[in-house]
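These notes are about the structure you will find just below.
For this depiction, one protein chain was excluded, whereas all remaining protein chains were kept in their positions.
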Amino acid sequence: MDFANFLIQLLNSLQYGLLLFMLAAGLTLIFGIMGVVNLAHGSFYMLGAYLAWFLASQFDSLVLAIVVGTLIAVALGWALEWLLFRHFYHRDHLDQVLLTFGLIYIFEEVRSILWGDDVHSVAVPELVNWSIPLTENLSYPVYRLVISAVCVALALGLYFLISKTRLGMKIRAGAFNREMTEALGINIRLIHGVVFALGVALAAIAGMIASPISSVYPGMGSSVLIMCFVVVVIGGIGSVRGALVSALLVGLVDTFGKVLVPQIAGMAVYMLMAGVLLYKPEGLFKQ
Amino acid sequence: MSELLLSAQKLVKRFGGLAAVNEVSVDLFRDRIHAVIGPNGAGKSTLTNLLSGDLPPTSGRITLNGAETAGHSPERISRLGLGRSYQKTNIFLPFTVWDNVRLAAQSRERHAPWNPLRWLSAASGMTQVNQRCERAIELAGLTQRSQTVAATISHGEQRQLEIAMTLATEPTVLLLDEPLAGMGQAEAESMVALLQKLKKDHAMMLVEHDMDAVFALADQLTVMVNGQVIASGTPAQVRSDPLVQAAYLGEEH
Partner (left out) sequence: MSSPKATLEMLPKGVQALLALGAVALAAFPLIPSDSSDFYLQMLSQMMILAIFAMSLDLLQGVTGLVSLGHAAYFGLAGYALAFLTPADVPVSLWWSLPVAALGAGLAALVIGFFVVRTHGIYFIMVTMAFAQMVFFLFFDNKELGGSDGLYVNFRPDASLFGWTGIDLENKTTFFYFTLAMLVSIYAFLRRLLFSPFGRVLAGIRVNEHRMRAVGYGTFGYKLAAFGLAGTLAGVAGYLWAAQTGFVNPELMGFHMSAHAIMMVILGGMGNFAGAIVGAFAFEYVMHFFKDLTKHWQLLMGSFIVLVVVFAPRGLLGLGERFMKKKDVA
């Protein structure tokens, strides 16, 4: 493999890993802080993508679509937490699995009713619809770099929020010891709402920004969910840092695995997971 | 000279920078009760966990019935003859008292889980297991309550059940973590009588806060403060130790 190809695969791994991180961060935060496993997390990714497609066609601008879509996602996340999820924090994981599985069905159907079951494509915004030439015949799409950049920006924002702000401190306190946090007068319900809305928003944004390259289709939620779970398992539940390292690792293994050893293609990541499980059944960065 | 059944030497357990147990050594002899006392946070529960296999030590040796057991799994240590009761009642709440103890007693049967013989026979028909179970329940004084669901018996009875389960595996070494916790006067007295009865043939380590019980039962006394042993010896020796009086007993009495 020559350098140009290597670079392309490396950039692809990075972009894929960062997108996975957006999803995994939300999932791991929601589980780490509220103890809720959410199988419908992939559905938010799917809904984000369909929202982007729909709004982009209405506004004729993907950027505006993403902004509006994010607001809708935040509202949706907030509403879901308030109406449904907060009643399940103390329930069995089994109940949560089933509840969120039921939600998958509901979301699938809502999408079907609103936007149908067809596959759609979303246009890359004009401004970034060009490629950087790498060699005489190879170039790399700038939009993919934009995706990575947006993810990095959001990751930094998340880091800043959690480590440097008072809200972040309250979130971390809530994860550590809920009763104590409540006793200190911190509104834990508000925190939970914020965290949940944040998780949903991250997933939806990932779907939105990825839509031009992955196209928009009904099954996109479940396929990304599995990878997301693998990332969280490898990284360790509740650890955002673990999710980042793990997502990048998964991105690398998956991309290079498919290119170098096509026979085992999709299996490489699972083999990675199996290997991690043998030595660290609770993930690499488990608190 | 009494037989040494469990010997822990220079046990250390670190959590990050904090040493919860710092160079603690404990010897347990047959027919003797060795009580471990100290204020909350002294490291007594951690010590018990190190001996029972619930936590691996950072360093140190543990010899149980001739085998090295530091860092081994709880099931392996149990099979080597150690029984442990818990401070926070650790029973099978939905099962009856009988089923609780029976399950503990069954653990000593030979067959492996993949043996199909164990798949079709009735568990209730295992005679030797039933006998062991009955003995343990009788010893703990719970025969009247055998058929009652564990979640519905009184707190004191649940503490008795804790002991019964510990005895059902017929261990030679007993680690008892606050067996009198939460008990009223009468219940505590019966428990003390039971522990006195158990002294024969067992090497016992007793972690307790109830000083009356400790001084009534203990042959040996170890005092822990902040993860370290500050005194060890007979109750009389320890009682008169000025360090102990200052750090612990002085405030209690």
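To keep things simple, chains are lettered A and B as they appear, and every chain counts its residues starting from 1.
The working rule: a contact is a pair of C-beta atoms (placed from the backbone, for glycine too) under 8 Å apart; a residue touches a chain by one contact, two chains touch by 3 or more.
Small disclaimer: the values here were computed from a predicted structure and weren't measured.
Undergrad: May I ask which residue of B:S124, B:S154, B:Q196 or B:S240 touches the chain that does not appear here?
TA: From the options B:S124, B:S154, B:Q196 or B:S240, the contact with the absent chain belongs to B:S124.
Undergrad: Looking at the full complex, which residue from A:I104, A:I186 or A:M220 touches the chain that isn't shown here?
TA: Checking the options A:I104, A:I186 or A:M220, the one contacting the hidden chain is A:I104.
Undergrad: Which of these touches the unseen chain: B:L11, B:A168, B:V192 or B:V223?
TA: Final answer for the missing-chain contact: B:A168.
Undergrad: Which parts of subunit B are in contact with the chain that was left out?
TA: That gives, for subunit B, the contact residues 52, 54, 73-75, 78-79, 83-84, 90-95, 99, 102-104, 106-109, 111-114, 118-124, 126, 165, 168-169.
Undergrad: Even though one chain is hidden, which residues of subunit A still touch it in the full complex?
TA: That gives, for subunit A, the contact residues 31, 35, 37, 39, 87, 90-95, 97-99, 101-110, 112-113, 222, 226, 229-230, 232-233, 237, 265-267, 270, 273-274, 277-278, 281-283.
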